[in-house]
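The complex appears here minus one protein chain, its other protein chains still in place.
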Amino acid sequence: MMIERIVSEGLSHNSYLIGDGSAAAVIDPRRDIGIYCEIAEKNGLTITHIFETHRNEDYCVGSIDLSRRTGAWIFHGAHLPFAYGNPAYDGDEFAIGSLRIGVKETPGHTDESISLVVIDSAVSSEPLCVFTGDALFAGDVGRTDFFKDRLEEMAGKLYDSIVTKILPLGDGVIVYPAHGAGSVCGGDISDHPFTTVGYERKTNPLLQNGRDEFVGRKIAEHHYIPPYFRMMEHYNQNGAPSLSERRCMDALSPEQVNGVISAGALAIDLRGPAGFAGGHIPGSLNIWKNGLSAFLGYFAAYDRPILFIDDFNENLPSAEVQALRLGYDSVAGYLHGGIGSWYRAGGAVGRCGTCSVTDVDPGDPEQFILDVRDINNRRSMGAIPGSHHVYTGHIEMHLAEIPADRPVLVYCDAGFKGSLAASVLLRHGYSDVTNLLGGMAAWKQAGLPVEDGAA
Amino acid sequence: MMIERIVSEGLSHNSYLIGDGSAAAVIDPRRDIGIYCEIAEKNGLTITHIFETHRNEDYCVGSIDLSRRTGAWIFHGAHLPFAYGNPAYDGDEFAIGSLRIGVKETPGHTDESISLVVIDSAVSSEPLCVFTGDALFAGDVGRTDFFKDRLEEMAGKLYDSIVTKILPLGDGVIVYPAHGAGSVCGGDISDHPFTTVGYERKTNPLLQNGRDEFVGRKIAEHHYIPPYFRMMEHYNQNGAPSLSERRCMDALSPEQVNGVISAGALAIDLRGPAGFAGGHIPGSLNIWKNGLSAFLGYFAAYDRPILFIDDFNENLPSAEVQALRLGYDSVAGYLHGGIGSWYRAGGAVGRCGTCSVTDVDPGDPEQFILDVRDINNRRSMGAIPGSHHVYTGHIEMHLAEIPADRPVLVYCDAGFKGSLAASVLLRHGYSDVTNLLGGMAAWKQAGLPVEDGAA
Amino acid sequence: MMIERIVSEGLSHNSYLIGDGSAAAVIDPRRDIGIYCEIAEKNGLTITHIFETHRNEDYCVGSIDLSRRTGAWIFHGAHLPFAYGNPAYDGDEFAIGSLRIGVKETPGHTDESISLVVIDSAVSSEPLCVFTGDALFAGDVGRTDFFKDRLEEMAGKLYDSIVTKILPLGDGVIVYPAHGAGSVCGGDISDHPFTTVGYERKTNPLLQNGRDEFVGRKIAEHHYIPPYFRMMEHYNQNGAPSLSERRCMDALSPEQVNGVISAGALAIDLRGPAGFAGGHIPGSLNIWKNGLSAFLGYFAAYDRPILFIDDFNENLPSAEVQALRLGYDSVAGYLHGGIGSWYRAGGAVGRCGTCSVTDVDPGDPEQFILDVRDINNRRSMGAIPGSHHVYTGHIEMHLAEIPADRPVLVYCDAGFKGSLAASVLLRHGYSDVTNLLGGMAAWKQAGLPVEDGAA
Partner (left out) sequence: MMIERIVSEGLSHNSYLIGDGSAAAVIDPRRDIGIYCEIAEKNGLTITHIFETHRNEDYCVGSIDLSRRTGAWIFHGAHLPFAYGNPAYDGDEFAIGSLRIGVKETPGHTDESISLVVIDSAVSSEPLCVFTGDALFAGDVGRTDFFKDRLEEMAGKLYDSIVTKILPLGDGVIVYPAHGAGSVCGGDISDHPFTTVGYERKTNPLLQNGRDEFVGRKIAEHHYIPPYFRMMEHYNQNGAPSLSERRCMDALSPEQVNGVISAGALAIDLRGPAGFAGGHIPGSLNIWKNGLSAFLGYFAAYDRPILFIDDFNENLPSAEVQALRLGYDSVAGYLHGGIGSWYRAGGAVGRCGTCSVTDVDPGDPEQFILDVRDINNRRSMGAIPGSHHVYTGHIEMHLAEIPADRPVLVYCDAGFKGSLAASVLLRHGYSDVTNLLGGMAAWKQAGLPVEDGAA
């Protein structure tokens, strides 16, 4: 048998290909499916089954394209009316060579969520591993906040799913979850690449104190729902456009970039905060290359073209694929020659202030200090005294709360989201914006005073 | 500026991507076009133009797919009614950055053949290089045998094209031809990766003695026309099916292979002659992996599935792509686990005799010695005394000339085509077939007697 | 944290790089150490520690070279006098970022064997995973047959190590062993890429019935000890020559190959059985490319050059590295152009008989049927009636038992070892040798009569 985990960086999404004999199954395929075909071919396997652990909301699933290329059957949980594929019920079992893949309904994250338990019948009837989707992660469990009027119900269902369906499999069963550290689908997933039922039973913070506390903690959790989730839900329930006819990105001259922006395109600057601060195309948003999966879906519209601006144009393929995985098929192109060609063209250059923690004058009454972190981080780590909070992804909805005629000092955890928030402000006409390099991490490292963030 | 040659092994086909500024042109794109998009993106270029030097007959051109992915304009010679793209006339000029790409009509190989002359206007108005398509190769010129009733006319046209359009560009112009050594589109192309107008003027055997001798030699030349050429001509004039929806190959068990063969699939054994001889699936043809481009088109039908048999299944992607470039979209799959899994399944195994030159008894009156080389090689190098000639690709049409009740000793140049011919005979029920390892090369190396092959 | 398994194919050897923060440890590095440096650099890690779970006997360890390139400290078990590195005792603990790596002495395979238990102190004080070296594999345990006079003692020690040191870690602990399926260091390692303490506790055949049965089974086990193990033990205890000054392989013409063989070099034919049978260089041994790690060490001498013969010369780098991992630094080169160039040179070509199970006449009294399988397979699966047994690796020591004047039919499990054995016989002058393609697997598949192999 073989099993390979395919990680989609940025999304921190895990898909898996598991094979035995000449057959293979793919669990939760991403939209760009070439890699599954390559792995299958390299290992002499035919992909015969595709399983979706649930209707994903944070990325576009590639099941239909993959099924078309391989002839594989698609299965997902029965308790949602999908427009394609086949329902799988608790107790269903599928064969991949000598492997038996059994379905366990594990609702809680969503109603139709399933986990897939693998037994290698050539060795034993003991379960070997389980694909838990968004039910159980390393060090965390799935979100239960998608149905606002059923928070307690869903949290309770998830607890029951984990405790009655997954933990009884036995401590020695390997857990393959759908997400790793950094995913927007969990609050605090650990960076352990692999875990087991036993390790989670003993160490997962959510599983240490019984059902009531579990439900209570889950209800009290705060998560953000990026606006693009709605499109993903639509695509994943009904089928997304095929990627096979996708256009290549165009290399655009500074003049062409100007034209495309004037016509409504959104320019995304992929560089780090310092590069953006040192000189950027006016109006561009600074979503650094590793932040695309998390933040593009807050700011990009599905009916307007996207444009990438990079330093040396080395991150374009990765940026494009991150956009495609969120369903953004409208990437118009990129600035030929990178940001340097913009400079050389002699046009306008925007700049943004930066400072280190040693530069901040916390007593400056003029200054408006804006905290753009996840509210959970503000609550747990504390805040810079006197700072106001608006989450990065929500800046555009809260501009009225941020004075345009005062110096604004933006900070986040480390400086990246801060630069994105600063770029949003600059785009909306704010003129005196400074991003705190190093953010709260540097602030605490420097031993500066911290205010209770829950206030 | 940049220029990159993309070689399609097997076909010995050269395509080119030439870029300057932010634009690029592709000359004679192959069907699997991903590589052009990758090179363009890596170099920050948008492909804006696609040129076809002529309606190719030996492979399936990818212009339409490439145009769809890039928005590029397609151009080909004006003197053939293509169902897509735009006509380009002698004297037309296109701009790629500071490069000027000028069209020269250079008929002879076909009526609509063009060459493309590149001037870098940033440096000089002198021509820098020329894409000659199938007009001029390194050490050879294009075939002029496609119009059986116009042999002299076409040969003369080609001479005139070369002498009045290409040679006058000047000795220092670099020549980028559409084919390299080993192509079926030339008789004796040299293995020089690059050449120049001057080097060809001085050393190309065809260009040393004037128009009459050129025409005479061309008329006397003998070339083979594989039957798949007709489909390529149709595809390239009217547009081939898109590759974007292609199915993955299936991994088939020995039982499934049996079933697929019974249902009419053609099994192609990709191994070398010795491997085929030592044990193969009965009925399979031995087209070694590097011979697919040259010979698949003689034996495979467009309406029957193809099946690949390999030693360790390491050549499958390359084999599949070679089939696709010839328009064979019906690759059903391959034997899972390679030939070893066939052996282990315990079914029938075919074998073929092999011998070295020291094993041959030329005086054996029973033995039928069959020469399957290109007739040109037989004529120029001589033959084993008493041998009969049928070209590898034509065996099936000449079975009546080959006695099934006598031992048949097959030989070719080195042993590969001989094994293919032997496999054809075995497939047709011949029982005593031996392939001469090393072929004529070994025979001559051993100093054995040689008969005039022209007789 | 990150963990990456590096598999050395052929050896089925697993080494691991585990990192956290900016530091990393490597467990059981192989001789060609470049990959560890690359992974470390790609992940922004400095390799600070190297652990050897024991003095390996089946491959050459790369600790000293790796330490020289990184400055890392080397540690191995204390109960053997190594000429380099530092002793690690039960209970010792090392820090890699927030990981704590604890030493457990787990003798049995060897006296100085250790296991390494990893705790992620950032998450919990529960153990996360354990590197078990050659103590515990997936579905098997380490060999205990290296000290012929202490068989019972070592088997008992191994049992105690597993039961008192590893199993108590808890079912949920992930097990990273030093070998996977196919290794000569285990008899029947499963193909599970990952396992856990719990899965092994419940399903490992050796761990189901208590100490006495464990010891009894281990004493009764039969393993082979390839002669090159002695050199590995010497190298790994005292330090092997550095690879950094290694010579490139030479491309040799047929004439040069002749010369090198005459001067004593051993030619290894890397092809499959059918290719070898169809035509080979007389005197060459047919160790197919994936069999090099297991069989080169039976036939190659450390003071004689090795020469590789391949079909299309695509396996040379892999073959060379397999030789280097066994300490064979004397690879002289390979036949330029592959076996085809030998054929074309017109020299002598050896052949070997092949047959399928349907071709065998078991009643032929002339025929000597030779079973060259692992004796364990003969015992457990049965044998072809009337067959004699000599293990592949021992053929040269038992030639007297094999009649040179009768037809010899060689068989093994599938046909590869059989071809190697046949090549050994041919090299020693046997003239009528046939290899059974598909071996015992085909025999049983065909439902032919089977004899008790234990007799």
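Order as written gives the chain letters A, B and C; numbering starts at 1 within each chain.
Operating definition for what follows: a contact is a pair of C-beta atoms (placed from the backbone, for glycine too) under 8 Å apart; a residue touches a chain by one contact, two chains touch by 3 or more.
Please read all numbers here as calculations on a predicted model, not as lab measurements.
Annotation: of A:77, A:438 or A:453, A:438 touches the absent chain (contact as defined above). Residue-wise, the contact with the chain that is not shown comes from A:311, picked out of A:126, A:311, A:432 or A:451. Touching the missing chain, out of A:40, A:266 or A:339, is residue A:339. Of the listed positions B:1, B:35, B:95 or B:163, the one in contact with the omitted chain in the full complex is B:1. Listed here are the chain B residues that touch the chain not shown: 1-3, 120, 123-124, 126, 128-129, 139, 170-174, 190-203.
For chain A, the residues touching the chain absent from view are 271-280, 289-290, 311-312, 314, 339-340, 342-349, 351-352, 354-359, 414-416, 437-439, 441-446.
Contacts to the hidden chain, counted on chain C, fall at residues 21-23, 37, 40-41, 44-47, 68-71, 244-253, 313, 316-317, 333-334, 336-337.
Keep in mind that, in the parts below, only the chains that are shown with their structure count from here on.
Placing every chain at the mean of its C-alpha atoms, the farthest one from chain A is found to be B. Per-pair counts of C-beta contacts peak for the chains B-C.
Put simply, the chain closest to the centre of the protein, by Cα centroids, is C.
Centroids built from CA atoms put chain C at 43 Å from chain B. Averaged Cα coordinates give chain A a centre that lies 48 Å from the centre of chain B. Multi-chain contact residues, meaning those touching two or more other chains, do not occur anywhere in chain B.
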